[in-house]
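This part shows chain A:
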Amino acid sequence: MIALYTLMEGVIAFFLIAGSIFALIGSLGLARMKDFYMRLHGPSKISTLGVGCVLLASIAYFSLLNGGPSLQELLITIFLFITAPVSAHLLSKSALHQKLPRDPRTRGNPEELQEDDDETTLEEAPQGSSKLP
Partner candidate 1 sequence: MQHLIILPVLLPLLTGVALLIHRGGALTLRRTANVLSTIALVVVGVLLVAESTDDAIRYYAVGDWQPPFGIILVLDRLSALMVMLTSVLALGSLLYACAGDDEQGSNFHGLFQLQLMGINGAFLTGDLFNLFVFFEVLLIASYALLMHGGGKARTHAGFHYVALNLLGSMLFLIALGILYGTMGTLNMADMSAVVTTLDTADLGLVKAGALLLLIVFGLKAAMLPLYFWLPRAYAAAPAPIAALFAIMTKVGIYSIIRVYTLIFGEQAGPLANLAQPWVWWLGLATLALGAIGVLSARDMRTQVAYLILVSVGTLLAGIGMHSEAALGALLYYLIHTTLVSGGLFLLVDAIAQQRGKAGARIVQSRTLAQPAILGLMFFAGAIAMAGLPPLSGAFGKAMLLQSATTAQQHWLWPILLGSGLASLIALSRTGSTIFWRASGEKTGVTLGPLRVTGTLMLISCAPLMVAFAGPITAFTQATAAQLLDRDAYVESIIARGDTGGDA
Partner candidate 2 sequence: MSLLLIVLLPLLGSLLPSLSSNQRRHQCALLTAAMPLIALLVTLRETPGVIAGEVPRLAFSWVPALGLDLALRLDGLSLLFVLLILGIGLLIILYARHYLSEADNMPRFYAYLMLFMTSMLGIVMADNLILLWMFWELTSLSSFLLIGFWSHQSAARKGARMALAVTGMGGLALLAGLILIGQIVGTFDMQTVLDSRDVILADPRYLPALLLILLGAFTKSAQFPFQFWLPQAMAAPTPVSAFLHSATMVKAGVFLLARLHPALAGSQEWLYLVSLTGLVTMLYGAYFALIKLDLKTILAYSTVSHLGLITMLFGLNSQMAVVAGLFHILNHATFKAALFMTAGIVDHECGTRDIRKLKGLWRYMPMTTALAAITAASMAGFPLLNGFLSKEMMLAETLETPLLGGLAWLIPVLATIGSILAAAYSLRYVRNTFFDGKPRELEKTPHEASFPMRLPVLVLAIVCIIIGLFPAFSATGILTTAADAALTMPAPELHLSIWHGFNLPLLMSAIALIGGFMVYVLRQHLFTFHRQFPSRNSLAIFEGAVQRLVRFTQWGIDTLENGSLQRYMLWVVISALAVSGMSLMGIETLKGELAVQKADPLLIVGAAITCFAGLATAFLHRRRLISLIMLSVVGLMASLAFARFSAPDLALTQLAVEVVTVILLMLALFFLPQKTPKESSASRIVRDVLLAAGFGGVVASLNYALLTRPLNSISDYFLEHSVSGGGGHNVVNVILVDFRGFDTLGEITVLCIAGIGIYKLLNRLRLFMPSSDSEGRPWSPDRYPMILASVSQSLLPMALLVSVFIFLRGHNAPGGGFIAGLVTAVALILMYIAHGVEWAQQRLSFQYQPIAVSGVAIATLTGVGSWAFGYPFLTSAFGHFHIPLIGDVELATAMLFDLGVYLTVVGATLMILANLGKVTTSHRPSKQKEKA
């Protein structure tokens, strides 16, 4: 019985560590990558995974070590896994709409970006000055 507990503890701990590492990597990618299209990958995939792990850990923890199961973690997980892709999708849409500059190493060449590939460069943020509507 004790063994089971220690085992479970180990599993939970593993999930926690793994999750947090995933999340860290995701955020690191967000911070370090060259252009938006690369940065998008990190958070949308890995961070979600990381949080997923943590949620698994908490499910395990509460259901085994601390009272019965409950529906919050489950709901959270479902929410996250449904919504993350959507927000990623929308973000990329808006990025393409804004014709954010892309680093040459970024693969794929969507038509939204083709005509004015060279105009905008990394330096200038797309928040220039403009007339008030």
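In this text, contacts are C-beta pairs under 8 Å (C-beta built on N, C-alpha and C of every residue); 3 or more make two chains touch, one makes a residue touch a chain; residues count from 1.
A quick word on the picks: all candidates are chains of the complex that A comes from, given by their letters.
Because the structure is a prediction, the values reported are computed rather than measured.
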Chain A in this complex: which of 1 or 2 touches it?
2
Quick check on the complex: what are the chain A residues that touch candidate 2?
71, 75, 78-79, 82-83, 85-86, 89-90, 93-94, 97-99, 126-130, 132-133
